[in-house]
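Worksheet for the structure shown next.
Each chain you see keeps its place in the complex, though not every chain is here.
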């Protein structure tokens, strides 16, 4: 057939449902139709993915909202579209053994997040701040991958963890914990996930980038319209039971952006969060956070 | 003591310091065909307070026998008794062993080597220093007390090795060619020392040597061994009191005894070598 | 005299190498082809390092990591050489166990790190256990090699003098196999150190590994490299102590 | 019937392995949290019915195996060559050994982004990273193994006119066989570790990717199966090397 444009697309973490759109798009041959050949590269956190941008190893990256701040550190990549907005798909889950029943009991307790400076940390801090405990009202511990967090929970070292809804539901299914709160209500205006593009791609091959974005949002629409097929593809990708995926599917898709548009309110929240997370010392101007002109994308 | 006995005689085991009874030693080879029968049914008794030599062609099993007596090798068959007790491992309180090759530990100086040996043998620490110095002086090696073994010549190492064995002060000393790397004069001086030591302290010494003169000069009896497989051929008695003076070497009796030993060994060695040469030459031709 | 000359020139070579390394680093970063996010300039690292030292806040991290490393390393050394000693008592045991030890070491233990958290929590003890596990193998394997290469001859001599098992070990086996065992101990140190750092990166509340991870996550490469300087200084210092012990042991 | 020593060793090892698996099985079934520990039977089941049914996993394993192989071969090559060069003379040891130790002291994980920069995200990066892990134990063991040489053997070699290669091949190598092969064994595992770490850091469709996926599920069986297969690969390469070692050590009887 005709030669397709190659794009190297990074995922900040391997197993996240909204990022699984890449595989769903592959299964549904949406990338192929758009003339794209994408190579999926997964990382163990936003920082690593941003380093890969700096090393010029990837063209596009799917990461978290707070990672927008890395551009001001000199990473040659910028946000080009929103991938997911309200963090409905993120929750605080408590371990069965912790004895914690409500969020108010979490004050002064240990909570596990993936990495410091990450979305999960930010969510934990925000929750604490909203409860009037100050940003460090809960002791935040970074624990990397899921198994470590679960292990620490099991060992009684942590009372709760910040995790995705899918994981939390799986915990409930295992009778090892339960969901305490979802973040959606706490943070109505937010960009949970962002699509980043390397500056070279933005400057030199804007058409390829546009083609990618349009295909991505076509995938998003497809996911919304074809739940059954998507669940199957996602379950395969994430190696989780279809029921677990199915259960959080509405939540996840509810937060997924269908056009990538940036929300000024959300940008402001992220801008102020960068300092809280310690990513930047002074909040960068909002215009520096993203590159306009690519979103919104109409998914025709 | 009943002297002048045929090969394989049994001295009353009351008086025997070492009694070797029907000892056989077979070394396994890689294939069973390559196995070597080093000793074949050796029996002999070594009376207490005697200086005996083991004499025999190269490879006849002298070191093997000494190792067995020292309890370092378990014989394939037979047993060894030392002072009436059957040996089942080294008996360091009774026996000092001077190995054919230097066993000085290369990572210690001569002094440290002595001290470690004393420590191994559980000799009181207070004696270490004096024993070391005396023993080294006796072999003319005092100057090298703080040298490492590798800084010594081969003969010097051998002297140190010898001195260390004697310094342990055991009743029985097994020496495996302790003089091999020494010049004749040094041998003689050290040999006289040994003779004197024996006369003074009544130690039992078993001594392997290749020098016929040395064997005659030093020993009360010479056990002559034959090779392939190693076995006892004859015992030659040297009836001359210790300590012996160098004049003994000038007597005709000394010459006769030396010649007797020479005759005992000569044919065997020569034939052994010759036969092998011929047979291998023949094999080479086929 | 001769020794001094070769000492001097070997020091010169080492300094030259260090200069070369820093020079190459300087050159690379001033060329600008490598993003300073990946390789910060030596100067920025120096500034970050000085800042760390002046603030004094490095001290607690260094203490936590240092004590974790030393504990894990000590456990690894003792357990490793004890196991090796026990195994080398007989050839049969060596033949049975040496491959088993090598085989267990082949398991990528790093993937099982969560189990250490499960059993020991997120405090230093999980890191100690994890790093000690990793550090055990080089010591054990090297000590097995070292002990079984000891010349029979020396053992026999010690045996003939009635040396106790301990005395034989202390004066014969250990010095005879010292270079090889020391190598195991060295490798064990590096592996232990790397494992502690790795463990701290994966999950902990303090320590140099945590600091490095934090600096990496916040994209502060200069600070990250400054912490690495601590790591290198610590490991060079440890190795110098080992080398001193070594030259003392084989003084000549 | 009397068993040969070889057979006894083999059966003892089998018995030990079996006993260990049995203990693990019992522990995992009765007490362990099944989200972290799987009994071996389930691991086996997962290997056969999940891993080997998944073409992606098989491809990843095959790729990893040859990456491991290449990285290991290079680690041996460089480790032995540089080890020999440094250990050749006491001056070399004195001057360059500290340099080797200094380099060893730099935590490699931290330099991974630089590896990615230089070698890209393909196999080259993983090979280089595996090599950087496997190289040091080999080199360090070679250097210390050379120290134990009996000078007489070297003198004798020189007096016979042996070339440097001859000396290395016929005198140094056989003399340090045991420490060399210990280095090779350590190097094997660490090469594997390096490859796995690189894979975890950036993974396309390699074992790193699958490891991360399986790690996120609440069923450790496939993860354990994957780890077991990785270890098995290392053990097999190890045993290959051991066969060579055994030939070389025949003289010890």
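A few notes on this one:
Labels A, B, C and D are assigned to the chains in the order they are written; within every chain, residues are numbered from 1.
To be clear about the criterion, contacts are C-beta pairs under 8 Å (C-beta built on N, C-alpha and C of every residue); 3 or more make two chains touch, one makes a residue touch a chain.
Nothing here was measured: the structure is a model prediction, and the numbers come from that model.
Only one copy of each distinct protein chain is drawn here, but the full complex in this file has the composition A x1, B x2, C x1, D x1.
One rule holds in what follows: only the chains that are shown with their structure count from here on.
The interface holding more C-beta pairs in contact, when B-C is weighed against C-D, is C-D. Between the Cα centres of subunit C and subunit D there is a gap of 18 Å.
The centroid of the Cα atoms in subunit A and the matching centroid in subunit C are 38 Å apart.
The set of subunit D residues touching two or more other chains comprises 33, 36, 113, 117, 215. For subunit A, the set of residues that touch two or more other chains comprises 51, 54-55, 145, 147, 150-151, 154. Residue ranges of subunit C in contact with subunit D, taken from their complex: 6-7, 9-10, 13-14, 17-18, 34-35, 38-39, 92, 95-96, 99-100, 102-103, 105-108, 110-112, 114-115, 118, 137-138, 141-142, 144-146, 148-149, 179-180, 182-184, 186-187, 190-191, 193-194, 197-198, 201, 212, 216, 224, 228, 231-232, 235-236, 239, 243. Put simply, subunit C touches subunit A in their complex at residues 35-38, 113-115, 117-123, 201-203, 205, 213-214, 216-219. By the touch criterion given at the top, residues 8, 13-15, 39-44, 48, 51-52, 54-58, 145-147, 150-151, 154, 167, 170-171, 174, 176, 237-240 of subunit A touch subunit D in their complex.
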